[in-house]
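One protein chain omitted, others in place.
Let's look at chain A:
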């Protein structure tokens, strides 16, 4: 059947702001939003959007569908009535059509030192028990799609807020038994743009396509930050 897809178009050379443009696409039970966008691109090759794997692994095809952040490949036209609106991810600068500048997101990820930090020079593998793995495994499932940043009103209001994915990643490494870098990460988490910028809206966890539950990670980060503060009071 035929459905109408309204796409927020933006050409940086001619437009001052995005404008909706309607397209007709053919859809069946298996047509994803990404499939629909590829159909539209056949009609209008100038349409710009990112995609790669088509199986919710690469995290490239994040868009707003009717105002909610979604992965295009994991969202299906069958779940929408005859018409839907697709626009670029919220809270990021739009470069063209559905393509946003992800640089702020990447800067925030890098700021929390998202890698194992330890002084161990041995070439032996770092052993870990299933229980130690279970402590952080859920938070390690993030695919860096950025949907949680588009869902987060705090990031929208203050782009310097570290945001859900970055804090989750910090928590993921802080909880890893092989890591000794918590001291290096805590100043960033304790800062005013760190964990305390979160007001537990919780929408980040709702939109997360990998069920990472970033809101839980951020608020566990608040417990860690409070603990860090109390310990620092007793240190000379």
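Definition applied: contacts are C-beta pairs under 8 Å (C-beta built on N, C-alpha and C of every residue); 3 or more make two chains touch, one makes a residue touch a chain; residues count from 1.
Here is the rule we use: contacts and distances are computed from a predicted model.
J.: Of the options "Outer membrane protein beta-barrel domain-containing protein", "ATP-binding cassette domain-containing protein", "Fumarate reductase subunit C" or "Branched-chain amino acid ABC transporter permease", which is the UniProt protein name for the chain that has been left out of view?
T.: Of the names offered in "Outer membrane protein beta-barrel domain-containing protein", "ATP-binding cassette domain-containing protein", "Fumarate reductase subunit C" or "Branched-chain amino acid ABC transporter permease", the absent chain's UniProt record gives "Fumarate reductase subunit C".
J.: Tell me which of A:47, A:73 or A:94 is the one touching the absent chain.
T.: Missing-chain contact among the listed residues: A:94.
J.: What is the set of chain A residues that contact the non-displayed chain in the whole complex?
T.: 10, 12-13, 15-18, 67-68, 90-95, 101, 104, 107-108, 111, 153, 156-160, 193, 199-203, 206, 213, 215-216, 219-220, 222-223
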